[in-house]
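The other protein chains are all here in position, but one chain of the complex has been omitted.
On to subunit A.
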Amino acid sequence: MSKQFQFKLVLLGESAVGKSSLVLRFVKDQFDDYRESTIGAAFLTQTVTLDDQTTVKFEIWDTAGQERYKSLAPMYYRNANCAVVVYDITQSASLEKARSWVRELQRQADPSIVIALCGNKTDLNARRQVSQEEAKKYADEEGLMWGETSAKTGEGVSDIFTAIAKKLPLTAPPSRPGANRASASGTQAGVDLNRNPVSTEQTDGCNC
């Protein structure tokens, strides 16, 4: 029997390393050379099917530009099951920024979070400033997954998300981030504001 799991995935990295493009390629298999800074998407979802027919649905949170002045809210990291920290292989400074985002995740996010370091823009290999060895070495030291991608050509994009899906713990029922989540602590069910109340009929109104 096939099983479906849902996880919250957050994107991090310096502005203009291609975070949104990476997601756009993964979710819609599209690329836009002149894509403006992220506008209008609360989060996107995409499903990965693993070999054993298990499906993993990612709820992907983009920074919405709040990373630009280091103004991401704690809400962003909250209940994130996995993170993709993106750097631009043609900008060595962006790997430095990625390191600080990894530290931020280690400080703010759940200790069990799965982190993937992702070197984007391999289509610009001629202008490469960050070697694979350097990035891989850092990833190994910190226990991060690592991969390189080109959101422009699509190279490596589905590989990195599939690798994350395989690494996520698929045994325990995962938390369902986002709206209408099931109660995490289980002691008391949450309330769903978007759902109409079970009973709208008026009682006789006497509360005394």
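As a working rule, a contact is a pair of C-beta atoms (placed from the backbone, for glycine too) under 8 Å apart; a residue touches a chain by one contact, two chains touch by 3 or more; residues count from 1.
What we mean here is this: contacts and distances are computed from a predicted model.
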| query | Can you tell which of "SUMO-activating enzyme subunit", "Signal recognition particle receptor subunit beta", "Rab GDP-dissociation inhibitor" or "ATP-dependent DNA helicase 2 subunit KU80 isoform X3" UniProt lists for the chain that's not drawn? | reply | "Rab GDP-dissociation inhibitor"
| request: Tell me where the left-out chain touches subunit A, residue by residue. | output: 27, 37-46, 59, 64-66, 68-71, 73-76, 78, 108, 176, 178-181, 183-185, 187-188, 190-191, 193-194, 197, 199, 202-208
